[in-house]
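In this view, the complex is presented without one of its protein chains, the others remaining in place.
Chain naming follows the written order as A and B, and within any one chain the residues start at number 1.
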Amino acid sequence: MMKWVLFIPELYYVLFGLVFFILSLSKNASSKRLHGIAMTLAGVGVLVTVFCARQTGMVFFDAYRVDLFSQTFKLLLSLGTFWVISSCNELKGIDERQHPEFYFLISICTLGMMMLVSAVELLTIYVAIELSSYTLFLLVPMRRNADVYAETGIKYFMVGVTASAFMIFGISLIFGMAHTTYVTDILRVLPGVIHEPAAIAGLVLALCGFFFKQALFPFHSWAPDVYQGAANQVTTFIATASKMAAAAMVIRFVGFSGGESEVLVNVLMTLSILSMTFGNLVAIIQKDIKRLLAYSSIAHAGYMLVGILSMSERGFASAIYYALAYLVMNYAVFMVIMKIADDGHNLQIKELAGLHKRSPLLAMTLMMGLFGLAGIPPTVGFTGKFLVFAAALEKGYLALVVIGMVNATISLYYYLIVIKAAYLLEPVRPYPAIRIDAWTRSMSLALVGLSVYLGIFPDKFVALTEAAARSLPY
Amino acid sequence: MVTLNSYLTLSAVLFSIGAVGVFTQRNALIMYMCIELMLNAVNLTFIAFSRYLNDLGGHVFVFMIMTVAAAEAAVGLAIIMALFRNKETVNVDEINLSKG
Partner (left out) sequence: MSFLIGTEAIAHVAFWIVVGLTFGGAVIAVFPRNIIYNVLGLVMALSGVAGLYLYLGSFFIALMQLLIYVGAICISIVFAIMLSRPLHLEVPKRSVPKVAMAAGASAIFFAAVVGVIFKSNWVPAPEQSGDWSVVTIGHLLLTRYDLVFEVISLVLLVAIIGAIVTAGYSRRFSS
């Protein structure tokens, strides 16, 4: 059997990285041409993952598992990467001489995250997450005005490496308990010894590394600074694609317990509640829209965890659906930000004033994205929250669901502040008109259409996510 | 004979000392060194487990963690150097511009 066929998406992204590695050596590649090449390659990458979506099998001595779960996430990842690259046509936040390296790091980061969602061996998981982390550590300090934001790079690095040290410590405890590093064997052994303290401690510590990527409560401290300090495109990438991979890994690791552990559920529940409440309360007072979205992402990591901690197939499926919803609506908001701040500066909320006159289409996209994040029907965000809370209710976590709903209401307040700025406030000084090209126009329409369509007719996608959750090896 | 538990305790001590350093030191370089200590503690647990579980996989883990640490040295020191050139400091306390 031609096993390498299973590895095509990854090989493709290696090739993608290689192209930009070679291009980074040439002295005079114009940034427009680079963007054209990157966009073509990323677009073909989406097609490649779509074609490989139905593959199943194991490669690399059973350390690498290709199934519907991994392929769904690979599709989301390639889509996120394509969207981010498509909005890089005016990459003003990053010095022109670093553009080839920027695309190189983005493609390798995507590769690392794709390997992460397919890896079913602890060491492979560790190395894949380090590959994706290091590329992000390097992308963050690439911003042009490095003197103002230099410290964000170091902060991200320090928090990230510390979280990864805790994660690998947890993995060592899992190794000591389960006597194996293969996920399939762990799933067989670990539920039997889940009442040993070391098994629980190992799982919780190992989850730290992924919670860091998700910016869940105790590991959130990097999020606001990095969202603000990184270039807009890098922030978008961190906020969309890298959250997908982290969500997939939290699902995989929580599944290790086999749903047998009361302690683990309680820990996750506490983290989820703290994360939702903290994120939403602090977001209210933010003035910079990227900081606001950082705190909102902390809250959304909490909502996603509500579905995961239900530890049922439906719970995992709802979390996957929520990840998809989060990708669509978060990207919609970030695309608008990137277009309005096309010189790469940080956008304040008051700068949105009068947006509906400057560009009605962008204002509508922003509104739909924020409605989605707030969970207002009929957007995809509402359906996502509904599914997540339904999965939790099925397990009888009523208090958790009530707290989640209260939080959704709080979040509505600050999302509405932004929408009010865009639609009702008069600008204090005249801002220049916004140029939007045909691509942005069609992307805006597509995103608005997608978020409404997925919200009203979720059946097909719910079926897909349930099939993906079923294909997990338990 | 030294038992598994004593090796694990040794590494827990080492890990905690490193953690104290990460949270108290304000100098980015020293913080980085403390993180190396934490990784060493993890390596020690892996070797101990590898010995007691009779599984060479633990050795391969250590091998890879060391390589990752080398990559970390390259990335981390480069970021610290860039910070120093821009700010003339390696102290994380003085670099709180992005607060608030």
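Going forward, contacts are C-beta pairs under 8 Å (C-beta built on N, C-alpha and C of every residue); 3 or more make two chains touch, one makes a residue touch a chain.
The structure presented is a predicted model; accordingly, all values stated were derived computationally and were not measured.
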Interface partners of the hidden chain - shown chains only, full complex considered: A, B
Hidden-chain contact residue, picked from the options A:Pro9, A:Gly176, A:Gly302 or A:Gly354: A:Gly176
Selected from A:Leu6, A:Met115 or A:Leu447 as touching the chain missing from the view: A:Met115
In chain A, positions touching the absent partner: 14, 21, 24, 60-61, 63-64, 95, 97-98, 101, 104-105, 108, 111-112, 115, 119, 121, 123-124, 127-128, 130-131, 134-135, 137-138, 141-142, 146, 153, 173, 176-177, 179, 196-199, 201
Hidden partner chain, residues of chain B it touches: 2, 4-5, 7-10, 12-21, 23-27, 29-30, 32-34, 36-37, 40, 43-44, 47-48, 50-57, 59-60, 62-64, 66-75, 77-82, 84-86, 89-91, 93-94
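In this section, only the chains that are shown with their structure count from here on.
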Interfacial residue positions of chain A with respect to chain B in the complex: 123, 126-127, 130, 134, 137-138, 141, 146-155, 157-158, 161-162, 165, 168-169, 172-173, 175-176, 179-181, 225, 228-229
Interfacial residue positions of chain B with respect to chain A in the complex: 15, 18, 22, 28, 31-32, 35, 38-39, 41-42, 45-46, 49, 52-53, 55, 57-58, 60-61, 64-65, 68, 71-72, 75-76, 79-80, 82-83, 86-87, 92, 95-99
